[in-house]
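Supplied in structure tokens, the structure appears directly below.
Only one protein chain is missing from this complex, and each of the others stays in its spot.
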Amino acid sequence: MNVLTVEGLDVGTADLQLVSDVSFTLVAGERVGLIGESGSGKSLTALAMLGLLPDGVRAQGSVRLAGIDHDLVGAPERRMAALRGDAMTMVFQEPMSALNPSMRVGDQVAEVMLLHGTQADRRAARAAAVEVLDSVHLPDPERLARAYPHQLSGGQRQRVMIAIALANGPSVLLADEPTTALDVTVQAQVLDLILSGVAERDAALLFITHDLAVVATVCERVLVMYGGRIVESGPVKEVFTNPHHPYTQGLLAASDMAGTGGRLRTIPGSVPAAGRFPDGCVFRTRCPNAADDCTVAPAWTESDGGGYACHHPVAAPEVPVLQVRERAVPDLPGRRPPPSSRSGTCSAPTAAGARRCGSRGHRCTRWAACRSTSRPGSGSGWSVSPGPASRR
Amino acid sequence: MTRTPAALVVGGAIVGIVVAAALLSFVWTPYDAVQVDPGTRLAPPGFAHWLGTDTFGRDVVSQLLVGARTTLFVGVVAVGLAGVVGTPIGILAAMGPPWLGELVMRTNDLVLAFPALLLAIMFGAVYGPSTLTAMVAIGIATVPSFARLARGGALQVLATEYVLAARSAGRPRTAIAVRHVLPNIAGLLLVQASVSFAIAVLAEAALSFLGFGTRPPTPSWGRMLQEAQQFLYLKPELALWPGLAIAIAVLGFNLLGDGLRDRFDPRLADRR
Amino acid sequence: MVLQLVRRTAVFAVSLVVASVVAFAFMSVLPGDPARVALGVNATEEAVAATRAAFGTDRPLVVQYLDWVGGLPVGDFGRSYVTAVDIGPQIVDRLLVTTWLVLSGMAVALVVAVPLGVLAAMRHRSAGGTVISAFSQVGVAVPSFLAGILLVTVFAVRLGWLPSGGWVPPAQDPVEFLRRLVLPALALGLVQGAVLTRYIRSAVLDVLREDYLRTARSKGLTPGRALVRHGLRNAAIPVVTVLGLQLATLLVGAVVVERVFVIPGLGSLLLDGVANRDLLLVQGVVIVIVLAVLVVNFLVDVAYTVLDPRLRRAT
Partner (left out) sequence: MTRSLLRPGVLLLAGVLLVAGCSAGSTASPGAAPGSPDAPLRIGLTAEPANLDFTRTDGAAIPEALLVNVYEGLVQLDQGTGEIEPALAESWTVSPDGLVYDFTLREGVTFSNGEAFTADDVKFSIERVRSDAWTVSLKSGMGVVSGVEVVSPTHARVTLSQPSNSWLHRMTTRIGAMFDPSGVDDLANTPVGTGPYTVSEFRRGDALVLARRDDYWGEKPAIARVDLQYFDDATAAVNALLTDGIDVIGTGAGPRGARAVRGDPRFQVIEGTTNGEVTLAMNNAAGPTSDPRVRRAIAMAIDHEAVLNTAWAGRGTLIDTMVPPTDPWYQPLPDVTPYDPAAARALLAEAGTPAPSLRMRIANLPYAVASAQVVQSQLREVGIDAQIEPLEFPARWLEDVFRNADYDLSIVSHVEPRDIRTFGDPSYYWRYDNPEVQRLLADSEAGTQEQQITDLQQVGRLIAEDAAADWLFLLPNLIVADTDVQGLPQNRIGESLDLTALSRG
């Protein structure tokens, strides 16, 4: 069952179109990646869904959330406020600045529960906040609840943010590059928390990132955005092994997953400024396959549970661009994967362990190499390593 | 998104007009601004006297023009003094040993505790009220703003890599101060100058109003206002003109400061 | 923290001592011998000498200074050579009046500036925000004495709603006290309010861009409630500095406004002291004003640590 349906979402200012005709759905418990370079409209799409667009930026189209009897686009602020933090929540990129510096951490967590009536009174909310903080594995949550954000590390703060986002059991969690700003050693733990959190609540996750490796590990489906449009979508395995859109191919090639041996390939040119994307196919100015007919916007081509929008799709490679192999992950008791399930040198999920790990060597910084991610209950996960095709 | 042009253009235009009026007054005014003419006392605005005359029969337009000169003079000397004294002190505080910086900043705080008006009244009490005492008092009271700004700016510049490189290359401190620090904080200082100018204009007006500023008969907007106060019942517009002149000049310098700030500190572009 | 406090207090004390030396030195430079001034034109040399001895102005300056400064902590500002009145109680009386004036001016400024500044920030793209910004720009440019003159002319002289000036202590007649406070408070407060509006607008604009405000909204707070619950306290931190500076400005602005409204405050005491060449009095008033400014600065520092937990010691 779809918990979230986005249809024909346009976002723009009075004279600039920033996101065009974005449509996708999320199923309960599903984890979907939204990838693309900076400036491709990923964050705007998420903010539009939550109704948190900056001043002067407006959305059109339709965003429906299961159990909500109105369209989220254009809904009055009061109604949006009622479901933000409750049915749909979001974790932002910058944990350092996302928390109010002059308010105790516990109060910030408690607030979201008080606000939506999850907890009856302040006292109960405070108690619940400590519990939630405990559930995101923060040490000494009692004491931490009384701390101010500046007394916490970045990873701890992001845990607090996750606690806030999960406190009311949302049906949709939007995660906007939640680990980018963190030390690489902490990234894995935070990601774990998000995954186990959504899994527990059977919430749908829209994971925004430009890190393809994370998507490959975490997500089941992926949406590729460029120039404010979804240019390709489909199961991660399909899209990553057999990209149709030249942009997706470029992204994969440029991704550091694509190998350490050869020269890193990049997509020629750079992302144009907002509103400077060309007519027709938005990618044609940077596309190696561009031809005259690209001045006409390409139609959506369905393929393998997804699709793409391109006049000149990439031919299926003889050898997969990436080797994506399914790897069995043992079912884990509790929320925390036991150390034994992890590969590489990162044996302990604690911050201290991570720090130790980080100090041992750079191998750990390539987190795809030193970790695996569990999705409790499903017993499957993705691990990525460079395939031979990437060395051309 | 940025409104830089508006503030800069409007502020610059107003300041330009004030400066032009002051310069014009050196070569031409409709009438002698200080010549008393009992025959034309309190004349209404008209063809002969565009804005009328005051109780001494002096032409209001002429007085406003010469008043602009007084205002600018006070501002230039006060702000100039503050800039010339405050900037090197600030840079010195940033470049010198830590105790010097500390000493300078504490002295700064102390000077800040003597507001301009208080200083001017004290100066006026000792040396007699005059434009000079007003200027010097306002100038001294403005030194800390410049010193503080210069120190902050200099500390930032000194932390940049090219200055570190220059220092490690053994360039003398003064050269670094002149070649690297000063040019880089010049924009901020200009902003401060503009804002301080606005404050100086207000302070001069208040002092002249209290009788601690410009001496008669030298036209000054504050003094005109004080004299016009006697005629509020009869000719309220006499108070209007100098009041407007003060307000417009202050507005101009403030806008100019805002505009310059947007220019030199893009981070703040959307703030004001 | 304790060390910090000790250091701060030490700086405060040293500042005060230096300020007292400056104030004393300044007045010693004044031309004119208080004894001669007090005795008038035709005084004999013997009378002058006797009076000098009575005033204590025949002693070395250092002794005079120490004598004066030694009395300050216990409120002994000496006895005026001119009015033959103890200065301390006089300053206290006047300070009380000026404090009322400054605080009410501050209240007016806050009442005007907080909503307007916040509104201007929240609507900074709309016409309403622009209009507020423009008005605050113009307001900043109006000298408070001009505002005072205009207010008196319109509300006292033309409309006759309120008294044109004067002072009635609150204990004597609270209603009349308020009536007389309104116009001067407005004259002081409106102009400062305009200044404050700009700072609040700027501070709120900064806060509105903060990620934590977006976080607050993502929790389900409306923009207004998010700003009130998460923004204002943080916006208050830079504004408090301005408030501190403004208190000093108001204190001095009161000098002019007291003149316009005939209010027997510290400012008019200072001006009278200067006119009468009452050195001890001027000295006393100056040191009190400086002390007030220093105290306000000190309080601003304290307010900082209350408002911004980052400046506090770890809990």
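Worth a mention:
For clarity, chains are labelled A, B and C in written order, and residue numbers in each chain start from 1.
Basically, contacts are C-beta pairs under 8 Å (C-beta built on N, C-alpha and C of every residue); 3 or more make two chains touch, one makes a residue touch a chain.
Just so it is clear, the model here is predicted, and its values are computed rather than measured.
Counted over the whole complex, the shown chains touched by the missing one are B, C. Considering the whole complex, the residue from C:A216, C:V274 or C:L307 that touches the absent chain is C:V274. Checked against the hidden chain, the listed residues C:V63, C:V85 or C:V302 yield one contact partner: C:V85. Residue in contact with the omitted chain (choice from B:T55, B:T107 or B:N184): B:T55. Considering the whole complex, the residue from C:G165, C:G220 or C:G253 that touches the absent chain is C:G165.
Although one chain is not drawn, the whole complex shows that of C:M27, C:V112 or C:L307 it is C:V112 that touches it. On the side of chain B, the interface with the absent chain consists of residues 34-36, 38, 41, 55-57, 125, 128-130, 211, 215-217, 229-234, using the contact rule stated above.
Within the entire complex, the positions of chain C that touch the omitted partner chain are 31-32, 36-44, 46-47, 50, 82-85, 90, 94, 107-108, 111-112, 114-116, 118-119, 122-123, 152, 156-157, 160-167, 173, 175-176, 178-179, 182, 222-225, 227-228, 259-262, 264-265, 268-269, 271-272, 274-278.
By definition in this document, only the chains that are shown with their structure count from here on.
When C-beta pairs in contact are tallied for each pair of chains, B-C comes out on top. Taking the mean Cα position of each chain as its centre, A sits at the greatest distance from chain C. If you average the CA atoms of chain A and of chain C, the two centres end up 54 Å from each other. For the pair chain B and chain C, the distance between mean C-alpha positions equals 22 Å. Shared contact sites, meaning residues of chain C that touch two or more other chains, are absent.
Chain contact summary for the complex, chain A toward chain C: residues 50, 52, 55-56, 77-78, 81-86, 89-90, 92, 94, 97-103, 111-112, 115-116, 146-148, 150-151, 161, 164-165. Chain B makes touch with chain C in their complex at residues 106, 109-110, 112-118, 121-122, 124-126, 198, 202, 205-206, 209-210, 222, 225, 229, 232-233, 236, 239, 243, 246-251, 254-255, 270-272.
Interface of chain C with chain A (complex): residues 125, 210-212, 214-223, 229-230, 233-234, 237, 307-310, 314-315.
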